[in-house]
Structures are given as structure tokens and as C-alpha cells.
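If you scroll down you'll find the structure; I have some questions about it.
With one protein chain held back, the other chains of the complex are shown just where they sit.
After this line comes chain A, so read on.
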Amino acid sequence: MAIMSFIFVFFFFSSLQPILSLYEDQVGLMDWHQQYIGKVKQAVFHTHKTGRKRVVASTEQNIIATLDLRSGEIFWRHVLGPNDVVDGIDIALGKYVITLSSGGSILRAWNLPDGQMVWESSLHGPKHSKSLLLTTNLIIEKDNSLIVFSNGRLNAVSCIDGEVLWKKDFEEESLEVQQVIQPPGSDFIYVVGFAASSQFETYKINAKNGELLKHESTAFSDRFSGEVSLVSSETVAALDSTGSILLTISFHNGKISSQQIPVSNLLEDSPGLAVIIHSSVTGIFAIKTDAATIFIRVIGEGKLEVVEKTNHETVVSDALTISEGQQAFALVQHAGSNIHLTVKPAHDWDSNLLKESIKMDQQRGFVHKVFINNYIRTDRSHGFRALIVMEDHSLLLLQQGAIVWSREDGLASIIDVTTSELPVEKAGVSVAKVELNLFEWLKGHVLKLKGTLMLATPEDIAAIQYMRLKSSEKSKMTRDHNGFRKLLIALTRAGKLFALHTGDGRIVWSHLLQSLHKSESCRQPIGLNLHQWQVPHHHALDENPSVLVVGRCGPSSDALGVLSLVDSYTGKEFSSLRLVHSVAQVIPLPYTDSTEQRLHLLIDADKHAHLYPKTPEAIDIFQSEFANVYWYSVDDDNGIIKGYALKTKCSGNVADEFCFDSRELWSIVLPSESEKIITTATRKLNEAVHTQAKLIADQDVMYKYISSNLLFVATVAPKASGEIGSVTPEESWLVVYLIDTVTGRVLHRMTHHGSQGPVQAVLSENWVVYHYFNLRAHRYEMSVIEIYDQSRADNKDVWKLVVGNHNLTSPVSSYSRAEVITKSQSYFFTHSLKAIAVTLTVKGITSKQLLIGTIGDQVLALDKRFLDPRRSVNPTQAEREEGIIPLTDSLPIIPQSYITHSLRVEGLQSIITVAAKLESTTLVFAHGLDLFFTHYAPSRTYDSLTEDFSYALLLITIVALVAAIFVTWILSQRKELQDRWR
């Protein structure tokens, strides 16, 4: 009986699943989270005497946020989503933030202190048009009102509840409304626009009830181009479509009068095409030509005067009313490594209210935008603060000639991430700035001991927690044994490269890439991706690792490519190349040269392959492997997948021994009327697989089909490529393929009828997991396909295996046509997905978990065992022992396995996993608008002591035991002696 109960207890414990979750005090030990808002598009200050001073900003990532004006911290933030573009923001009644978004069709009010939404109203109109938001202090029916022009309709909206008080349609087809103006102190509104591009129209409207008071229109001989600039409340400046004639149009009291002045009259040299810069400064407007920005003053009736001609990098702010009838605006100019901030009154160009020079980091590039705000100094004079947006999307507050705070908001738009090792710690060189001394170390351990023995006071606990969070160990600038400390190198959309320390997320260096900088030869440079160029380990340790940044000049696929090599330790760009060919694909090859530089193959739009680095050594290495290198391209527009091999040297133009022609080997043409490629997935290059065999119940073996040349392709019916629910289940299907990319062989094909995208997929080892929507069941589903090599399955003779007489480890070729079998299973899943990844460990021994980026912007870990096609409703005893979970129709979501715990990674884009040196641990980096990093151990940290292990307690226990042994020994000696004397 005792045995039976023993067995029972044993079973009970062995069947418990380890729950992977954190304790509250472990938050922040391994993980860090950073919040960003993106590139600021518009900013409005709120600096009333009461309450905290803040600034409201809308960004290109469609975020509205309020920031603390003292520190730059976020008070609150709302992400409106990719389809809800913010058109305008303002503050109304001193307590509401008003936002107009979605092409002017949604107007929302948010409570300023806490960000709660107060009201939302949708504004629809007869046609699509420009949207303009105008806050007034007009009072209509006792309500403060807003004037909104959107979708061809002028609306007056109450500030209190968002109710539309009156509306007026402008249905004329060709009318393009440019400005809505309310002259100060009046109760009428001007609506100014162009009709049929050459007719100037003004409408005077009663602001109280929307009644049309007067309508005037004048035809011009020239066509207008683009924007108009408001010069005064009844005068606008415009340019004609050739960009060479300036028009000033005044519409005082409805009467339209105009002057035309050729731009060349104002400037001596021919300026070329000019563009009006949007600004709202009274009496002055600015035009931008190829060479310069020109400020022009309007004197009296249509007389124009050039006040200043500056270089390109000059930015002007909107006008700010500083006192009754007095306006000021700010100008920011670059001079070497300094920027000059000048605040001028609108009426007098020559005098300055403020002139400051501020030293600016060269790595921030040029100023893109400036917003100003004033405050009253103690001596009653006006002080100004300026918020500037830089080329790298960072946001800085300038006040009194200094940078008060800065935010690196470029990190909200990361394109690609790679990692790099830190320098090796050298003997005698202390890299850490703050090394703990012995006393502090001892004190820390005593505190920890107190915590373990539950003797600590609340202050002690706080001190312990602080010590754990601020441990200098994790933020050192050297490599560690466990491989936890690394550099995350991130390329942002602004063309800036950041290196973040994995320990605490601080920016180690940042570098605005010169190669991705706008220039004459490269007008619209964009960064594409990052690759590890040189990862020195054995024999080239004294060299620094470096990364390869691939970019291209312009958005089209045949634009010329740009390469740049950056030192990972210092961030210095040591080499940059303007390529003479385009970049369609970058293929890192599995070969490195003697200095550990990885060979890369760049495929251009004409299907030529170019080998980098261009060294004789590289070409020698490549020649020896030449016949075994293939490449493929997936043309998702036409549904064609093609595979290529390389031919000899490029034919035609100049002899280039690093250029190779491609020869088409195979192609898979999917029928365009029934299938459209939506997703592909491949295995990660650096993924390690420990074994090729999978042990199943009853000591049986299945051999995994492990190939790095496996491609997963998902296609849907072309009709079903839209939104979920746009098609019926009968006309929608999802087809998945597993393709060998060397031979073009389709290893597996499966159709899910009545299913629809979007599909998220991840391929690892010999399995692929993908997520899609099942229209029949009205639920999301996840499927798994595992692929096994049947031709190896007869390797079952033990004696042959014992003596090693088998061919299981000999190199295999894709042309050997292995016989494969697949197993698959589908499950329901509650969430829709934004991203999916799989944990990656250094040797691939640790069991895998899927990391799922949910629609709620969190990262959920899901054990791969739940997605095992061998699951059945009633597993046998042997299968249970193997760890097979009984089949359920849906996958469980265990709340404790959210690895982002209580945090959210807003706008989650992708999840990157990197192996640490410790086999049990994966480093996980999730990025979107926010950044999140943590360590994750899929099977718990079985190979190391936990962080909170008390070494002091262990030491004290050992000392106490040794002391006890000595004491008892002495005592027993004494007793024996006494006994003998008896």
C-alpha cells in the first residue's frame, strides 16, 4: 500500500507542468521596456499657470500623446492605428485635446489631464477633400465651437459634446478648398479655394448659422499649383503651376483683387521651380526653390520684398501670438555643429526677440520642424521655448540656449534589427565604470541574506529591489559567460543606426548613416535591411565585428543600391559604397573568409548576382562552392516562384569578375485566377538543430526532414485576399506549399477550404506553424505541419548503429529526392496575430516555444507541444510518458505565459529571438512603437542558478557546518578523556 501511494505521489508530481511566469519583484530584472511616439507632425503647447506644463503632439505613426514639458516623459498616449491618420490637433477650452483624423471623418475630444475620450463624432460629406481644423472662440448657442472643413463640407461642432451645430456643403465638383479663415473678432468665415485649378473662389459664411453671405470668383489665366500661404486674414499668396509666377490675392470684403509678379523679378538668378512653404505668419511668406529658401514680405497692396534668402536647412515655425496684436515666429538655421534659433516679431524682420546658439549632435542631422511657445519671465519680458524635430526623428526641447530634454523617437520606426557581441574583457583593463568595492558587495549580500531569512524591514526590501534592478553586472560593456550582454543594432526609417545594450536598453552609440543621407546622386535613400558582416571569433579576435547596411536610392526596385559597413563597437561607418547596380535581394552565404567576413550575394533587378566583399580571397572561396549555390525569387504579384543557378561571369558590359549571370532552373507558376501568394516563410539561417531523430513512443524513431532550403508559401483565392468576411466560405480557400528551393520540388501541398488570410507563419527545424482565419467556424486557427524523411526510416539495425555503419550523417543533396511524409493538425486559437516567432537556443537542445504577438500588442509564449500533430484524444500510456498532451479543439492561453507580463508593445511589428550562450535561455526583443526586451527560458533555467540565489546563505551554511564539525569533534574528545579517567 505504501508503495502504491508512493507511486501515486510520484506520478502527481511528474505530471505537473512547470508554469513559466514571473513574480512581481522579478519585473525589470531581466526585461526593459521603452515607449516612443514617432516623428512629431504637429505639436500644441499647454502652458497654463495651473497644472503641469505639457505639450500635445501628433505623429506620423498616428499617435496622439501628451508629454511633460519638464522631462519629456509621456503622460498619456493613444495609438490610432494605421488607417486612422491624424489630420490636425488642437486644444479647446483649455481642457480638451481635439483631433481630426481618418481623412477628416472622425473628430474626437480627449480629456487633457488623463487622456480619456470625452466625445467622438463622425463627419461625413459629399466628396473627398482636404481636411482643415480651426478652433475659434466663437460662441454659438452658448457653446464654444470648432470649425471643421472635411469631405467637402464645412461643419461647426460644439466643443462640449461634439454635436454638429450647422453644416454647409461645397458640392461643386472641381472646388478645392485651400483655407478656412476667421478674421479675428469677426463673426464670419472665409472659405478660400480654387475651382478647376484656375478659378479663385471665396465664400463668406456667417459663423453663427452657416448661412452663405457672399460668393465671389475670379478666373485667372494661369493654373494654380498646390498650397496657398495666408499672408493676412484677407490676403493669400499662391504660385502658378509653372512655379515661376507669384500671385497675391486679397479678398477684402468679398472683392477679389490680385497682383502677379514673376519670381525672377524678385531674385537675380533664375531660381527654377519654386514651392510655397506652409506658414501662418502675418505679412510674410516663404518659398522654397532648388537652391534656397526665400522669405518674402508683403508691403501694402501687393508689393513684395525679399527679406532674406537662406540655405536649405532653414526651418520656420508657425506664428505665435504673444500679446494683443503681436505675433512672433521662430527660425532655425544650421551653422557647423551649432544650430541658431532666432525668434522674430512678425512685423519687423530685422529685430530679434531671441537669438540663441545651441551645440547640436551631428548625428541628429538637420532640423525638420520647429514649434515655439512663450512664457513670461520674472522681469515680465518674453521668454521662448522651442520644440524641434530632427532628421533622425528625435524630439528636443530648447530653452535658454540649452537642450532641456531629448527623446529618441526614431526608435519607433525600426526597419531591421541584428545583434553584435560586446568586446571581450581584458585583464587589467576595467571596462565597467562603477566596480563595486568589497564592502559594498558584502553589504549587498548581507541585505540579501536578511531578505532570505525574512528579517528585512520594508526599507531593506526596497534597497534590495533597487540593487537588483540597478545591478552594474548587467549593464557592463563586456561580454559575459552566459551571453546575456549583447548589442542590439537597429536600423530606423530615418536612416539612423542605434546600438542598444541588452542589459538596460540604453543607447550605446547612434549614427546617422552618411550613405543613407540625401544627396545629389541619391535623392530618396531608404534603408532596407541589416546583416552581420563580420563576426570575429576564433582567429580574428582582435578585429571588431561589423554590420552591413543595405539601402537603395529611391523606392523603385531598380534604384541603385547603397552599402555601408559599420563597426559594431564604435558605430563608425568605415566603408560606404554606392553600387552601380540595383539591389533586389541580399543572400548571406554560409562561407566566411580568413578574417571572418561573411560572403554575401546581392541579386540585382536584372538577375545578376554580385559577390561581396570584392576580394580575391572571397572569389576563391566562392569558386570552390560555385556549383552548389542557388537562389530563388518569389514574385507575389504574378504568383511565380523561380529558382536559379549561377552561370559564369557576367556577359556584356565591362569585365567584372565578381558578377555572375543567372540561369533559370525551375519555376512554379500558380494559377493567377485561383491563387495569390500572401506569405512566405523560411528557416532562420542561424538556427541550430541538435538532432535529426525524433524519438516517439515505444522507442521508435522518426527522422526529421531538416533542410535549410525549405520554403513555406501560403496562397489564398484572389477574391479572398481582402478583409475577413468579404467573401463566403465557398469562394475562399487557403493553400499551403512546402517547396525545396534547390530543385523546385513541391514536398507538400495542402488546401484549407473556407479559410482566409492574413497568414502568419514560422518555420523551424522540420515544422511550420501558421495562423489563419477559418470562415466556416468563424474562428482563427493555427495549423502545424511536420515533415519527416521516410527514406531514412529503415536505419533501425542497432548493431549497424553501434559500430557506426550508417550513412545518417553523410552530406545529403536535394537531388537525392528523399521520400517525405508529413503530419499535420489544426487547432482553434482565440487571438488574431501581429507577429509570430520561435525561441532560439544556441545548440537547439531546449524544447521550443512559439512567441506570439497578439492583437493586444503583447507577446504570448505557447509551448510547441500543444502544436504536435501526434496529439490524440486518448493518448496511450507510452505517448503520455513521451509528453503528448491530449487533443483539445483549441489551444489554451495561459495568462502566466505572457512574457511581456503587464506591459504592451504598442504597434508590435516583429519579435526577434537571439540565442544566449546559456543553452536554456533565449533573448527576446519585440519592437513596434515601443521596445521590449527580456530573457526567456522555454524549459526554465535548468543550467544555471537563479538570479536571486543567495550565495551568502550558501557560504554561511558551509561555514556553520564546518564550525559545527570542529566543535563536536572537540567535545567528543573531551568526553572520551573524561570517560577514561573514570
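We take it that contacts are C-beta pairs under 8 Å (C-beta built on N, C-alpha and C of every residue); 3 or more make two chains touch, one makes a residue touch a chain; residues count from 1.
Methods note: contacts and distances are computed from a predicted model.
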| item | value |
| --- | --- |
| Protein name (UniProt record) of the chain left out of view, among "Pyruvate dehydrogenase E1 component subunit alpha", "ER membrane protein complex subunit 4", "Sorting nexin-2" or "CCR4-NOT transcription complex subunit 11" | "ER membrane protein complex subunit 4" |
| Residue touching the undisplayed chain, where the options are A:299, A:438 or A:802 | A:802 |
| Contact residue for the chain not shown (choose from A:352, A:475 or A:529) | A:529 |
| Which residue of A:636, A:661 or A:943 touches the chain not shown here | A:636 |
| From A:449, A:706, A:777 or A:956, residue that would touch the chain that is not displayed | A:706 |
| Touching the absent chain when the full complex is considered, from A:590, A:671, A:725 or A:892 | A:590 |
| Chain A, residues in touch with the chain not shown (by the definition above) | 3-4, 6-7, 10, 14, 528-529, 550, 552, 557, 583-590, 601, 603, 605, 625, 628-636, 643, 680, 682, 689-693, 695, 699-701, 703-704, 706-709, 741-742, 795-798, 801-802, 808-815, 881, 980 |
